[in-house]
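First comes the structure, then the notes that go with it.
Apart from one protein chain that is not included, each protein chain of the complex appears where it belongs.
For reference, chains read A, B and C in written order, and residue numbers begin at 1 within each chain.
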Amino acid sequence: MSAIRVTVWNEFRHEKNDAKVKEIYPRGLHQVIAAALATDSDLEVRTATLDELHHGLTDEVLAGTDVMIWWGHMHHPEVSDEIADKVVKRVWDGMGFVALHSSHFSKPFKRLMGTECNLLWREDDKRETLWVVDPTHPIAAGIDQKIVLPRTEMYGEWFQIPTPDEIIFISWFEGGEVFRSGCTWKRGKGRVFYFRPGHETLPIFHNPEIQRVIHNGVRWAANRTP
Amino acid sequence: MSAIRVTVWNEFRHEKNDAKVKEIYPRGLHQVIAAALATDSDLEVRTATLDELHHGLTDEVLAGTDVMIWWGHMHHPEVSDEIADKVVKRVWDGMGFVALHSSHFSKPFKRLMGTECNLLWREDDKRETLWVVDPTHPIAAGIDQKIVLPRTEMYGEWFQIPTPDEIIFISWFEGGEVFRSGCTWKRGKGRVFYFRPGHETLPIFHNPEIQRVIHNGVRWAANRTP
Amino acid sequence: MSAIRVTVWNEFRHEKNDAKVKEIYPRGLHQVIAAALATDSDLEVRTATLDELHHGLTDEVLAGTDVMIWWGHMHHPEVSDEIADKVVKRVWDGMGFVALHSSHFSKPFKRLMGTECNLLWREDDKRETLWVVDPTHPIAAGIDQKIVLPRTEMYGEWFQIPTPDEIIFISWFEGGEVFRSGCTWKRGKGRVFYFRPGHETLPIFHNPEIQRVIHNGVRWAANRTP
Partner (left out) sequence: MSAIRVTVWNEFRHEKNDAKVKEIYPRGLHQVIAAALATDSDLEVRTATLDELHHGLTDEVLAGTDVMIWWGHMHHPEVSDEIADKVVKRVWDGMGFVALHSSHFSKPFKRLMGTECNLLWREDDKRETLWVVDPTHPIAAGIDQKIVLPRTEMYGEWFQIPTPDEIIFISWFEGGEVFRSGCTWKRGKGRVFYFRPGHETLPIFHNPEIQRVIHNGVRWAANRTP
């Protein structure tokens, strides 16, 4: 079977402008995610970022991507409508789409959902526990009952998304909130996975369990039938 | 309890340009739908059409609409992006939306779904039977097992929609196809109902059972808790 | 429209055998629930308990019940298979079924689900917050964002239920867990609502917001179309 071609897209601004973020992700959080995936020889991983020409997403790159991972935060409006629509179109045509953390507000994700995707949030650097509520789902493979993150940003309900096809993780936050943290939808021929963790000021993407879930999510979104 | 304020929106071009359609719906199909609904004293019904200023959908009209019924066909692109987005926003804020027939390709419906909403179709004027697959759903109230339409346009699968929250009707077509003809979704605080029947060259909207389902759909989409 | 006939079923043993429970619910928790519902003149409320002949559920009572509320805990096996099957059959024929708290392990609920319905639990008398994740659902009417219960028993995931048709509440527990606390399913012509709160050693059923949700649940399960 041919390789699964993955493109990790990152806004890549915080890492250049904020010393704290730079320390955690000196080359950008996309590089940490890409490196974790690259240990799987079935995957061919490349990256793309906002400030590249066409945000790094030329027609050729899009056509050659089986699964796209997306991380955006403060600069969603700077993603051109044209590129956002091309990404959405590729999902309809079969590309998998893994939206991380604050990408709930990204143009491609909102257009795929058809909703506002609003939520509660608070920077409080307290504990989050992601409970597995669908333990035999391939995206939860290797995760035993829960993932504990000692310090995270809080996201709370009501998360304004369409009814998920599947809910895999529900988060508990020390400050008193809950959140549907791992959700899937089908859109056309493409599979979409939203995964909550990932604030830029915390080393979330260095966590092996988070890397494992993203890796599982990529393989699930690629929808390769043995 | 206050009245449910319904706006029936129609493209209203076929009825002016096509003698055959004009004969069936001399004043426009929106007037036939509105008249059927107006028999319910809990409803306050008005209409709006494409060629009115702002397509008849001023901010005031939108703010004063609890449920919108939409019928469009050949002129979807002429609906301005601005108005389409305002309709979508009103759904997120709680307005019900009932999309009829070829409105599967309308701007508001596609933006609410996040998919292409493509389907198979053929004008063949043969029999359609809509089977009830969720008989206790309020939208199927008063319909006994099925609705038979002697002559309709055919719509076939694959219908490129997100997984419906509920499927109420599945159609059988004499020519050999099936279709998920009555589907619901939640989008934000609004409820969406898609109902397939309704070709402009056939007197579908004069059919009392079709009127009954649209009426049920309006009351369901209004989401009034007793 | 005719009245909605409600039967509140309770095991009614703890209240007789345990002084602490007796203090909170001297006449049984079913009487507190019934009294709360009886304020609605559209409802006709009666009760039934385990130690009555046929557990109070004769064919006549079952045939005359539109919605049954069920509370069981330690004595599930004492409910006869015959009565449990009759309750299930009535749900298939259209009776609503509201299962409270430890009734997740009751015979009727398990037979309706087709799963083991196991979960985590711990008596710790700490805080629970039920977050609304489907704010426009009729069962959440009148509840603003969340319900806070200062002291409850903990129920945690993985809750071994089929995919709910709808999830209305997700609970946060002070001890670190989450739980899908308000879920609905259709079974035949009947509607099923599971609602988590309700431990017998705590005055949960005296809480007006909990009473409100149960009341909403009864009206929803009755499925009366205006």
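Rule of thumb we're sticking to: a contact is a pair of C-beta atoms (placed from the backbone, for glycine too) under 8 Å apart; a residue touches a chain by one contact, two chains touch by 3 or more.
If you're wondering where the values come from, they're calculated on a predicted model, not measured in any experiment.
Q: If I consider the whole complex, including the chain that's not displayed, which of A:P26, A:G64, A:G94 or A:G175 touches that chain?
A: Final answer for the missing-chain contact: A:G94.
Q: Please identify which residue in C:W9, C:W185 or C:W220 touches the non-displayed chain.
A: Counting the whole complex, the residue in contact with the absent chain is C:W185.
Q: Considering the whole complex, which of C:T39, C:S80 or C:Q160 touches the chain not shown?
A: The one listed residue touching the chain not shown is C:Q160.
Q: Which positions on chain B touch the chain that was left off?
A: Touch set of chain B with respect to the missing chain: 129, 131-133, 135, 145, 156-159, 163, 166-167, 170-173, 176-178, 180.
Q: Counting contacts across the full complex, list the positions on chain A that touch the omitted chain.
A: Considering the whole complex, chain A reaches the absent chain at 42, 94, 134-136, 138, 141, 186, 189, 191, 216, 219, 223-226.
Q: I need the residue numbers on chain C that touch the omitted chain, in ascending order.
A: 88, 92, 111-116, 160, 162-163, 165, 185-188
We take it that only the chains that are shown with their structure count from here on.
Q: Counting in whole Å, what is the centre-to-centre distance of chain B and chain C, each centre being its mean C-alpha position?
A: Chain centres of chain B and chain C, defined by C-alpha means, are spaced 37 Å apart.
Q: Can you list the residues of chain C that touch 2 or more other chains?
A: Only 135, 166 qualify.
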